[in-house]
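Sharing a structure here in structure tokens format.
A single protein chain has been removed from this complex, and every other one stays in its place.
When the chains are written out, they are named A and B in that same order, and each has its own residue count from 1.
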Amino acid sequence: MRLTTTGVSSNFEGSIVGILATEDMPIEQRETRIRFVPPHDASFNAADENVAGYRAILSHDALESSPRMPYVHLLRESAHLRDGDIVVLEGQTGLVRSLYRPYELHHHLFVTERCNSNCLMCSQPPKDKDDVDALTVRNLELIDLIAPPPPYLTITGGEPTLLGDRLFTLISQLKRSMPDTELHILTNGRTFAWPEYARRFAELEHPKISLGIPLYSDFAGAHDFVVQAKGAFDQTVTGLHQAARNGIRVEVRVVLHRLTIPRLTKLVDYIYRNLTFVEHVALMGLEYTGYTPRNIGELWIDPYDYQDALEEAVEYLSIRNMTVSIYNHQLCVLRPSLWNYARKSISDWKTLYLPECKTCEALPACGGLFQWAVKKHSDHIHAISLQEQNPTRLC
Amino acid sequence: MGQSESTDVLQVPQAVVEVNLAIISAESLLKTCYWFSRDFVCDVRNRSELIADVVLTPRHVTSAFDAASIQEAFTTSAMDFSLREKIEAKTSGIRDLLLAKAFSESGVLEDQPEGMFGDIIEETKPDSMFKILSNPQR
Partner (left out) sequence: MARVFYPVERVAPAPTEFHLLPFRFMRLHGKEVLVNEAGEFLFVPTGTVRGVAEGHLDNGSDLYRDLKAKHFIYDNSSSALLDVLAAKVRTKFDHINGGTKLHIFVVTLRCEHSCDYCQVSRQTATRGEFDMSTATADRSITMMMDSPARDITLEFQGGEPLLAFDLLRYIIPRAKTQALERGKNLDIVVCTNLACVTDDILKYFRDEGVKVSTSLDGPAFLHNKNRPRPGNDSYEKAIEGIERSRAILGMESVAALMTTTSASLDYAVEIVDEYVRQKFHSIFLRPISPYGFAIKTRHRTGYEMERFLEFYKKGLAHVLKVNGSGYRIAEVYTQILLTKILTPHGTRYVDMQSPAGEAWSVLVYNYDGDVYASDESRMLAEMHDRTFRLGSVHKDTRRSLFTSDPALQLFQASCTQALAGCSDCAFQSYCAADPVYHYSTQGDMYGNRPTSGFCNRNMEVIKQLFSMIEENDHDTMRILWSWITGEAVKNEVIECA
């Protein structure tokens, strides 16, 4: 589902964060709201005295009268916007970005586009622009507006630890305003190699926080090549250790492609022996977005063709009682023995199903594909007939 | 590195292994004899400064005495102990360090993180967080 759109902004230069209201609200409830006017809404009256108290107005159509308060109108799209959505309006560009949708299952807090790695398959290619201050201000406002608190929240980027102290500020704020929300931070873990950093992070004493850290090989050179940073493997493994030593919960993620599949079982063995404290291993399918299309020649392997390696690695972990999950794979390309490990993990706004999927009996349990999979997906997507498989195998 | 001799005179078969002391140290030789001492009496006789003969007399005489395979086994074992010595010489220092790290108090003997931090923006700041973290006293 769409995340951004643009329009024409007026009466403000900076960013305004607010909760969309599609109907008029009593004046005491307007302070956190942006009054959203869907297309062809004749009932809306843009007179100043009517809109007083809102943070801004967001209108699909042109606003005929010119209110004095901040507004963005003449939106290109707005079908993706709903009442209760939290958005940010950019005065300079007229950009409208959706930050939080209460009705979704998966929520992300995006904290920076900076990253000190440059993974060949990065789905969010980094930018060397210092956006930390601006994004932190925005995110603090966002946190303030989120209600009710969601059960889970993922902090992502770029590389969140590059925020330095500001990440600690965000986490502390989250601890105050939504203490029961489980936080998961996607990080390359390299910063945690500095013992002082790991210690300070642990001192935040957030009761429900864990790190999701990628590791792509048991061999340093292979990992460093995938993440395009010399010395990254050493820092990541050291970081994992320092995190564990300070009582910070960690999970390891592996993106499955041609550079990580050949030593996959050796990698999970490395995790088992060297990173025994890891709570969970997530084996993730490749996303055809970000950098991946550029590097597809080096990365692509049809998931159907790596089922041997995947099954071996999953079996390896599961007989050792380590928790493992498979993400971003369609059930039809996975061996049935692996269905119990497959999770429906694609964020709601990314999910797509192909025409073949229409007649598939496993559809309700399947995670589907990413939006960009129309361009690149397994040659083996097909409808499954459950009589052929053991129906009790579906989770 | 071996010769075979069956001495019918004593009616106790023996195997004799020629050992080159330039390759096999005394310690390796002794260790080999240690393990063979379960089944053999090992008698080391120096033929010269560089050559020793090890006479292996079985403790329990069986009909299946095969001098050649005993020599081979002894030689292989001696070469293996020689390899172990080499490995030990190359690794004893780092082993001591490793064990000291393993049994010392957490953090006391830890290495500092190596390598580049890798973020251009962070590295160009004079008071960046990571410079501070690397020198907590500042």
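Here is the rule we go by: a residue touches a chain if its C-beta (ideal position, glycine included) is under 8 Å from a C-beta of that chain, and two chains touch if they have at least 3 such contacts.
If you're wondering where the values come from, they're calculated on a predicted model, not measured in any experiment.
Here the missing chain is touched by one residue of A:His184, A:His241, A:His257 or A:His329, and it is A:His241. In the complete complex, the residue from A:Arg68, A:Arg320, A:Arg335 or A:His380 that touches the missing chain is A:Arg320. Among A:Phe12, A:Phe219, A:Tyr304 or A:Trp372, only A:Phe219 touches the chain left out of the display. In the full complex, subunit B touches the hidden chain at residues 31, 34-38, 76, 80-81, 83-84, 86-88, 90-92, 94-95, 97-99, 101-103, 110-111, 114-115, 120.
Residues of subunit A that touch the chain left out of the display are 118, 120, 125-128, 218-222, 224-225, 228-231, 233-234, 237-238, 241, 263, 266, 270, 272-274, 276, 294-295, 319-321.
What we mean here is this: only the chains that are shown with their structure count from here on.
Between the CA-based centres of subunit A and subunit B the separation comes to 52 Å, rounded to the whole angstrom.
Against subunit B, the residues of subunit A that register as touching in their complex are 114-117, 128, 130, 159, 162, 164-165, 190-191, 193-197, 229-232, 234-235, 238, 245. Listing the residues of subunit B that touch subunit A in their complex gives 106-107, 110, 113-122, 128-130, 133-134, 136.
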